[in-house]
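== subunit A ==
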Amino acid sequence: MTLAGYLIVAALLFAVGLAGALTRRNAILVLIGIELMLNAANLNLIAFWRYGRSPEALTGVLFVIFSIGVAAAEAAVGLAMIIAIYRHYKTTNLDYIDSMKG
Partner candidate 1 sequence: MLGEGIVRGLAETARNFLGSFVSKERLTTVQFPEERLPQAEAARDFPFLVYDGEDWQAGMRCVACQICEKECPPKCIFIEKSKDKKPDALGRAQFYPARFDIDVSVCMSCQICVEVCPFEAIKMDTAFELSTDDRFGGLLWDRQKLALSDAHYHAIHPTDAAHTDELLAAEKAKAEARTKAAVAKASPAPMPQPPAPAAANEP
Partner candidate 2 sequence: MTLPFTIIAALTIAGAVAAMSLRNLVHCVLALTLAFAGLAGMYLLLGAQFVGFAQILVYIGAIAILTVFAILLTRGTEPDAFLDLPSAWVSNSVIVAAVFGVLVWAVHSSPLSRRTLPPPPQITVRQIGFALMDRFVLPLEVIGLLLTAALIGAVILAMHEKQAAK
């Protein structure tokens, strides 16, 4: 089992997340796409940590732990924002939320 396998899975995950975030118009699904991309990055970090020269340093693992913490904060704030926007515009479709277009 080589490192490439994990990296390809992570790349696929990232591409799927990116495609979703670009294509879907529902704000919640865009957020889900971003979550997926973040997870792909986490997978990369863990894979590099495991295949790296000094796994005892634990840098990869701790980076992922912090990243999960950040993702939790991001999801909480992001979803709160979506709910606040929904209250205002009565939609979560990003195409209709365009009052700051200028």
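On how the list was made: all candidates are chains of the complex that A comes from, given by their letters.
Basically, contacts are C-beta pairs under 8 Å (C-beta built on N, C-alpha and C of every residue); 3 or more make two chains touch, one makes a residue touch a chain; residues count from 1.
None of the values given here were measured: they were computed from a predicted structure.
One chain among 1 or 2 touches subunit A in this complex, and its number is 2.
On the side of subunit A, the complex with candidate 2 involves touching residues 1-9, 11-20, 22-26, 28-29, 31-33, 35-36, 39, 42-43, 46-47, 49-51, 55-56, 58, 60-62, 64-66, 68-77, 79-84, 86-88, 90-93, 95.
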